[in-house]
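Heads up: the structure comes next, in structure tokens.
One protein chain omitted, others in place.
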Amino acid sequence: MNAVHAELVLRQGDFRLDVAFDIPAGSVLAILGPNGSGKSTVLGCLAGLLSPDRGSIVVDGRALTDVHRRVLVPPEARKVGLLAQDPLLFPHLSVLDNVAFAPRSLGASRAVARERAVRWLSEVDAEDLAGRRPAQLSGGQAQRVAVARALAGDPGLLLLDEPLAALDVDAAPAIRGLLRRVLRSPGAAPAAVLVTHDPLDALSLADQVVVLAEGRIVEQGATRDVLSAPRTPFTARIAGVNLVGGIATAGGLRTEGGEVISGLPADDVVVGEPAVAVFAPAAVAVYPAGAAVTGSPRNAAKATVATVAPHGDLVRLHTGGDGQWAAGLTADLTPAAVAELALEPGSEVRLVVKTTMVRVHPVRSAG
Amino acid sequence: MNAVHAELVLRQGDFRLDVAFDIPAGSVLAILGPNGSGKSTVLGCLAGLLSPDRGSIVVDGRALTDVHRRVLVPPEARKVGLLAQDPLLFPHLSVLDNVAFAPRSLGASRAVARERAVRWLSEVDAEDLAGRRPAQLSGGQAQRVAVARALAGDPGLLLLDEPLAALDVDAAPAIRGLLRRVLRSPGAAPAAVLVTHDPLDALSLADQVVVLAEGRIVEQGATRDVLSAPRTPFTARIAGVNLVGGIATAGGLRTEGGEVISGLPADDVVVGEPAVAVFAPAAVAVYPAGAAVTGSPRNAAKATVATVAPHGDLVRLHTGGDGQWAAGLTADLTPAAVAELALEPGSEVRLVVKTTMVRVHPVRSAG
Amino acid sequence: GDRGVPLNVFAAASLAESFGALGRRFEQDNSDVDVRLNLAGSATLAQQIVEGAPADVFASANESTMETVVAAGRAARPAVFATNSLTIVVPAGNPRDVRSLADLTGAGLTVVVCAPEVPCGTATEQVERSAGAELTPASEEQDVKAVLNKVVAGEADAGLVYVTDATAAAGKVDSVAITEAAAAVNSYPIAAVEGSAQAEAARRFVDFVLGSAGREELGRAGFGTP
Amino acid sequence: MRAGVPRVLWIPAVLALALVLLPVAGLVVRTDLARLPRLIAAPAALRALELSLTTAAMSTVACVLLGVPLAVVLARTRVRGVRVLRAVVLLPLVLPPVVGGLALLYLLGRNGFLGYVLDVTAGVRVPFTTAAVVIAQTFVAMPFLVVSLEGALRGGGDSYERVAATLGARPWTVFRRVTVPLLLPALGSGVVLSFARALGEFGATITFAGSLEGVTRTLPLEVYAQSQADVDSAIALSLLLIVVAVLVIAIARPRALEGAYASGGGGR
Partner (left out) sequence: MRAGVPRVLWIPAVLALALVLLPVAGLVVRTDLARLPRLIAAPAALRALELSLTTAAMSTVACVLLGVPLAVVLARTRVRGVRVLRAVVLLPLVLPPVVGGLALLYLLGRNGFLGYVLDVTAGVRVPFTTAAVVIAQTFVAMPFLVVSLEGALRGGGDSYERVAATLGARPWTVFRRVTVPLLLPALGSGVVLSFARALGEFGATITFAGSLEGVTRTLPLEVYAQSQADVDSAIALSLLLIVVAVLVIAIARPRALEGAYASGGGGR
């Protein structure tokens, strides 16, 4: 059963949104797309802040919006949590009371709500800001508090609009990890929609991806499929990475075929759980099939060149399938290298990837 | 002569800012630092929106702020342009009039101001939004308009607080390029201060870097020096890249020593101008000194291992100086690779870097 | 008429109707004059004249306010042109069967009178004293019209107002004559204002009010003659 | 740091202040200050003052309790006809107070539609009571509160209210915890306006409630009565009214109603 089914048609001035998607129960949908493609508008519809001109939104079998049948459940009755693009913290409440707002609204006592607020604040590493007014926060601090506020309501459907914007290099992975924990907490995980410009967020948080352009869905599917084989130029620009699935090991990942890829595990990788190795086509070096691997790179595998095609100023190589992990990968090379190695479809090659260029991310079992 | 000299002490609640820095004439200073470290506060002081408790700000020999002498030039008389963290577009004005606001305020006629506004809007690729109200923009569209508005005033000192936040993968490089053009336009370039969390912004836009932590400067210097040899963990986390300077060529860069590094030139590289090749330590593969280079990677050079030290779960290698470009570089390897190659200080090695992992950026002649 | 020199007549508000008619008649006889009434409470008018208002004629609803104007040197030799006395008004049909002042002292009757500070209140006190009746009013109103309105609205069972007010409201209220009313006859003095730019026309108007035309109009409104 | 105020604005601002201050100053100058203490300390004056303060306070409370909801309904609902209702609220603003008093009398008086019902069913008669004073003052003062709040509500927009709804707050919670707190500065102004209007109320009160010392004779009524006999004492009483009102407003006006909240985080 799908947790969320949405069909939305909405005009805003010249802009027309026309999308339909499903989110399977307990899974996370990432929405990617250029500025102004309608990502926030979709979240607005889901949250009940915008009323579509046509269409419906069904969550867990309950129609929240149904234009035809004149159903429009108000936002507060939707059990959604919206982290909007603008933090919009209540200026008159302390940080603590901002975060306690949702629990309070849902009926928790003052003490319980504050306790939960403190917990969420410490989750986003902002417990020392509890007594401040929003006007006394920096941009990144406000964003972290907004994340805590959206999570504190324990929503059944969590809507996150660029949750990691404005965060520094330490806070961003920490919050990403927090979101992962929340979105994958066994049993209690809410369905979620995540708007992001960062493919890494999509990879590490979402099962499904929808790519919007000018209000329409141009690409849709499992995160790994969409990101590893982008079919639109936009998706290719934000993604276009090599993904190899398997089971996490201490220093990397074991593929279904039993091969080992060594890579750097992300913080939240659990050994023995499903994981995916991610590396850029640019990081794949190509050697003649017979060359000895004598250097530092840990990962090397035989493959056959399937296609060779120009890709901007570079040449993009796809490898064919022969069972090894190096099958179905993409490598970006300079034309000079291609010429020198005389690469053409059918060439036998050896692909080499440095361990340090490979990130291993956990994936959802569903994915 | 320095364009800007600033010494600032300011308390805000528990937070205490205490910084001093100079910006040489016509150059760009990047401010890096974790959330809440005081970056926006510094910009606020420079813009005249905040009044420090102690200290002074001198721009082009003119004291804008001098607490001791009770000087506090109001914001409008400072010839600064501030792009704040929150776009804060005027809600009652159209996008066009928002951008035309600064020229109008500085005395341009309505027609001239609008004409300039249209030009700036097209620079940020938002000319089709000209007739909209800010409430009808998406987050990224609003950010682009805010950039145009800040630039349209032709300020003598440009203050940019995370100018590329909320932008999509196409818009971000485009705006980065625009800022480069503005900040380096010969003769007319304003001095600028750029707050960012992205080392690439700092590299491509700034000559100098200041790293703040808890209101204090913890690192300061030329961008390349600071980013390539970070002395604090925070800087190391956001930067820690290899940088090799030289003169841009068609497919890369020629070092002072006449060696050629092949890499992917950024959009705004001009052949024959100073440039820098940037690549991550993780992208550097290490081979025994005698190994033949038979594969796709274009860049290979001899070097001597100077130091070998653990770096998180990896091992970080520094190479010693023997005149080649491979001297003074950093490479991150797995412990397994280090063991297999028996690397230790003094080992002769061959460093290999794929062209596609090397980005070539223009640098300021001053840098 | 709109033509002619303006003659500013400052008249107590209770004279609104009579003086309106008198002014029109005067204009018919004197086409060179445009009578302009300034209607307000006597005290306000006196205050305005003392402060240098461009008044030509002052007609007051009581003698004490005229005295303040005379004392300030802005009027001389006032003459009484009308009198007024109190009467009881009750809602039409006299449902509580009020016959005399003494009937108003009974319990359960809502009576309103004027406050002692205003002329009709002073008169009320005098009448009470001479009748030996002590009223316990529900309200001491600031002017006689307020008293009348309360009775018209049926809010009060009885009120003490001037005969002229009762006359004006005839049909909506019944009046019950007070035998002791003679104890407090209120006199309305009129005078030309000193320093008036229209001294001659002002004198003519004063004479007109004091004359037969005045007596006729004022009598119609229920005023007594001096 | 605050945004600067254009210098030129000081010219009309000072003119405006002068328009307000000079007449009052003139009044003070003309007052026989030697007699002042005796006039002010008169028992009638003090009782009138006390009555004025209590009734004005009560009607201000009534204005807030009734007016805030009305303002929110007018500003936040998009039912057709709200525009008409908005105009209706203005009626008491324009009605000459005496006529307003008559209207109340016609409604709540013994023969009035509602007054008759009240009298017959509950034996309650409203006119000539202190309650009537409060009603008259509320009738006259409430529109000031409603109109000023409505302007603020529409000016402020409802983005925070929408955020609160997405956090699960039901409309009542949103109202209590978001709408009202954010409205406080405007509410402060509205309370001042309606308190001042109630305190100065004259025409409707005298017409509807009458004027009986200690029961319905508020200070403005006392002032008017005095002005008929003795202008100086009327002026003295007015000065008393002014001083008390300004003190009450300047002191009692809660600090909370003063400050504004800077706009959300990060936008420095």
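Each chain carries a letter (A, B, C and D) given by its place in the written order, and its residues are counted from 1.
Assume a contact is a pair of C-beta atoms (placed from the backbone, for glycine too) under 8 Å apart; a residue touches a chain by one contact, two chains touch by 3 or more.
In this text the structure is predicted, and so the values were computed from the model without any measurement.
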Absent-chain contact - pick from D:Ala41, D:Val120 or D:Val246: D:Val246
Among B:Leu10, B:Val28 or B:Ala47, residue touching the chain not depicted: B:Ala47
Contact residue for the chain not shown (choose from A:Ala6, A:Val19 or A:Leu49): A:Leu49
Where the unshown chain meets chain C, residue by residue: 8, 10, 13-14, 16-17, 36-40, 44, 47-48, 51-54, 145, 148-149, 152, 168-169
Missing-partner contacts on chain D, residue numbers: 1-13, 15-17, 19-24, 26-27, 29-30, 65-70, 72-74, 76-78, 83-100, 102-104, 106-107, 112-114, 135, 138-139, 142-144, 146-148, 150-152, 154-159, 161-162, 164-165, 170-172, 174-175, 182-190, 192-193, 196-197, 199-200, 202-203, 220, 223-224, 227, 231, 234-235, 238, 241-242, 245-246, 249-250, 258-263, 267
Absent-chain interface as seen on chain B, which is shown: 47-49, 74-76, 78-82, 84, 86-93, 101-102, 104-106, 133-135, 137-143, 145, 149-150, 153, 155, 166
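Keep in mind that, in the parts below, only the chains that are shown with their structure count from here on.
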Whole-Å gap between the CA centroids of chain A and chain B: 27
Touching two or more other chains - residues of chain A: 86, 137-141, 166
